[in-house]
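Apart from one protein chain that is not included, each protein chain of the complex appears where it belongs.
The first chain written gets the first letter, and so on, giving A and B; residue counts start at 1 in each chain.
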Amino acid sequence: MQTDLRGRDLITLSEWTTEEIETVLEVASDLKRKRALGEPHPYLRDKVLAMLFFYSSTRTRASFEAGMAQLGGHAQFIESKTTQIAHGDTAKEIGEILGRYNDGIAIRNVDWGVGNRYIREVAAASRVPVLNMQCDIYHPFQILADLLTMQEKLGPLRGRRITISWAYAKSYQKPISVPQDLLLAATRFGMEVRLVHPPEFELMPEVMDEARANARASGGAIELLDDFEAGFRHAEVVYAKSWGAMLRAKDEAEGAEIAARYTDWITDERRMAMAAGHAIYMHPLPADRNVEVTDGVIDGPRSVVYDEAENRLHAQKAVMALTMR
Amino acid sequence: MQTDLRGRDLITLSEWTTEEIETVLEVASDLKRKRALGEPHPYLRDKVLAMLFFYSSTRTRASFEAGMAQLGGHAQFIESKTTQIAHGDTAKEIGEILGRYNDGIAIRNVDWGVGNRYIREVAAASRVPVLNMQCDIYHPFQILADLLTMQEKLGPLRGRRITISWAYAKSYQKPISVPQDLLLAATRFGMEVRLVHPPEFELMPEVMDEARANARASGGAIELLDDFEAGFRHAEVVYAKSWGAMLRAKDEAEGAEIAARYTDWITDERRMAMAAGHAIYMHPLPADRNVEVTDGVIDGPRSVVYDEAENRLHAQKAVMALTMR
Partner (left out) sequence: MQTDLRGRDLITLSEWTTEEIETVLEVASDLKRKRALGEPHPYLRDKVLAMLFFYSSTRTRASFEAGMAQLGGHAQFIESKTTQIAHGDTAKEIGEILGRYNDGIAIRNVDWGVGNRYIREVAAASRVPVLNMQCDIYHPFQILADLLTMQEKLGPLRGRRITISWAYAKSYQKPISVPQDLLLAATRFGMEVRLVHPPEFELMPEVMDEARANARASGGAIELLDDFEAGFRHAEVVYAKSWGAMLRAKDEAEGAEIAARYTDWITDERRMAMAAGHAIYMHPLPADRNVEVTDGVIDGPRSVVYDEAENRLHAQKAVMALTMR
């Protein structure tokens, strides 16, 4: 167990050791059990988290705010449009000032080429932990929830077969932070990863390099495919969602035209039947129903999407309790 | 006293027994006294309520949020327009996910033909109590506050004469949840109810049927009038406000034209003088001043509108403490 986490930022899991991540998952399980039993766990009594949203999100906001309250503290919901953040305050000023008023700063900024840089600038000026609620590159709390969910359903992750796949959606420019960060985590935990996407929908090359190094170090594997159906065969985890931030198109019309070549990349019952008998279907939600995935799959017996969404709460509470105390 | 209320939804008071409602009112009085004495009452320490507003409301939001804080917990203020609720998340997803993050879900959705159905869909998917902060049909917490206020001012309600009357307002399409739910409650508590409205401004027929059955069962009475002034005579409670959701008009112009026939349906001092000498004037606020009611009445000695507004707080705290603990 690695417990020296007080004061630490969580901007990307790549800066946390695998043992530190395992500690988070153990604490998350413990907090989940305590909540089920109604056992008080006010590890952050009267402490305050500033949540800065450049774009809002139901799950992220609701789970961080509820989590802080359950830990005995408070989370401020600050939208950039309703404050002077968007016009006037520099990242340094935000870090300096919110870092003095609060015990932690959580930020969601998914603007391509901007989000991660902004979060790092705030962190450089902040005296308190800065938590990444999703940027253009990473989504560490979603991935912690995903790891926890997979462990609960499948046990130890080493050697487990996960398919991380692109899926079609009308708004084809969705962030790539989830598949990228999941790829990095799955390879670190020694999983056998299939990454499946049309040739046009790549991930960042530096992320691919890091994932390959992770797999070598952990004894895991990465296989790249561009055949949607092949991705399902024998998979134990199917994690299929749309992304598109890296697509190179000369304009929106061309982008939409390229994406439209792959409208059949939808997770349906027939394809799920090609996966392992005990395979689970995962999605960070909200899903584009009957476009990314059929109702039959997402509402069906293999879907663990609600447990996955719930685990956001427990994973986030674990990180907050460990870093902000 | 009926105390088996843990985990219960409050979507309509019709699903709660009269004895359960009386328990709520007793607890509300007790909590009001405790607050007056500064006596801590943290019955929901570190518990969390999600408040979903499809339309905001000063009183409703401020009283629920303050109430949760006074009970030691926290209420999240979630507006549908700032989240993915309005576009993407189904009612089932909201119920499943917010039900896992929170200890209760309160919803305000007054869309005609939509609100109540939406709340029920969320409730069906939620593992925690769902509270109706006003829908198209019911407004149970307003009515609990009204019952508490009438008891405080008049004592036991059996046999008391209440006039529930339509009043003119420029925006004639106001919700009918308040008069409907008040009619249902007053008839259950054995009051002698006069319902007064122009012929065009009816309540829902199923609500009328239920109210008649209530009156029969309780020994109360309902009298229907379409003469505004006649409604005031000998009334002990005057509850006159605008509504119009059920008006059948072919377009807005015709609707406004129909409503404009009744611009003289305003509560003024002359009419209040026709009521009983100890009569009280009630309104859930905000009132359309000098249109629905004169300043002289609403700011005058018979008006109990601020006590009525205050009692929202205590009634809501009572229900939350009983259901969400």
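Going forward, a residue touches a chain if its C-beta (ideal position, glycine included) is under 8 Å from a C-beta of that chain, and two chains touch if they have at least 3 such contacts.
Please read all numbers here as calculations on a predicted model, not as lab measurements.
Q: In the complete assembly, which of A:59, A:74 or A:317 touches the absent chain?
A: A:74
Q: In the complete complex, the non-displayed chain touches which residues of chain A?
A: 45-48, 50, 73-74, 76-78, 82-85, 88-90, 93-94, 96-98, 100-102
Q: What residue numbers in chain B mark contact with the hidden partner chain?
A: Touching the chain left out of view, chain B contributes residues 40, 42, 56-59, 61-63, 65-67, 69-72, 74, 77, 79, 285-286, 289, 306, 309-310, 313.
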